[in-house]
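A single protein chain has been omitted; all remaining protein chains appear in their positions.
Showing chain A:
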Amino acid sequence: MGYAIRRLLVFPVVMFGVSVFVFVAVRLVPGDAIIAMLGTESGLLTPDQRAALAAYFGLDQNWFVQFWRWFSHVLQGDFGTSTTYGKPVLEIILNSFPLTLELALLSMLIALAIGLPAGVFAATRKDKPADLILRIVAMIGQSTPGFVVGLLAIFVLSVGFGVLPEMGSFVPITEDPLRNLGQLILPALTLGTAFAAAVIRISRAAMLDILSEDYVRTARSKGLSDRKVIWRHALPNALIPVVTLSGVEFGYLLGGAVLIEQIFALPGLGRVVLDAIQQRDYALVQGSVLFVAFNFMVVNLLVDLAYSALDPRIRLDKG
């Protein structure tokens, strides 16, 4: 408990660092918000009009003033207004996030459901045909880009069989769960299978290490069946690297899967961030990056808490 609180106390410090970094980074990118907003028409603006627009968005001040203005509002929960959408940044983020979260959870579920059993199975059949096949499959899965798999999946299922994916505008899970699932299952499979390959490799390696441990031998000497030795004695010990990997991957997915969202035309957080960067929508970029960083920290904290839940030797309060 004390550990979680100590970690939470560090959150604001990291958030401040991220704020400064992203604030400077978006301003170092060439081009400005007004040109991006108006496109070629920006050339028609008189200098006075330009200045008025800049003043309206607060872009006429120096960086320190701009930062303080933005940051002091953030501290009060106001992330500013998007120049592209003309809506509050927080609203845009919170609208696109449920989709991203759902997609991330679904792909993790698929990845673990496939990867973990396959990795364990491969480890117990080390160097036998089943292991070799799984290793090759995992290698292919890891080295094939996700969008290739995604495009192939769309092609095969829609053109070939005339089923899936449900295109059209995205339906939230709260409105029509079935339709929602139909829209998300393909992108989730695309993301999930690629990650499953990584899970296979890491869980296989971890299991191989654990299977040669003394306590696995002890479990066998008790007369436990192979199944119990593997699932009850070995696997819990092999989970730590899997949790580490999954935590990192999940953190990335919460930042939005840009490519997959583009291919499947999903209005997730990834597309919001991409559009915002292209439009030099400073407030939206800053707000969403901050949001993504926050998610990452929460996931990392959960991963650390999971470590101590999995392994009683890892006492977070000490050391």
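Everything below uses one rule, namely that contacts are C-beta pairs under 8 Å (C-beta built on N, C-alpha and C of every residue); 3 or more make two chains touch, one makes a residue touch a chain; residues count from 1.
The rule is short, and it goes like this: contacts and distances are computed from a predicted model.
> Leaving aside the chains you can see, what is the UniProt protein name of the one that's missing? Options: "ABC transporter ATP-binding protein", "Ferritin-like domain-containing protein", "Anti-sigma-W factor RsiW" or "SGNH/GDSL hydrolase family protein".
"ABC transporter ATP-binding protein"
> Which of A:Q66, A:T144, A:N237 or A:N300 touches the chain that is not shown?
Hidden-chain contact among the options goes to A:N237.
> For the chain that's not shown, point to the residue among A:V74, A:A219 or A:V273 touching it.
The one listed residue touching the chain not shown is A:A219.
> Which residue among A:E91, A:D176, A:D209 or A:D311 touches the omitted chain?
A:D311
> So which bits of chain A touch the chain we can't see?
The missing chain touches chain A at positions 2, 5-6, 213-226, 233, 236-237, 310-313, 317-318.
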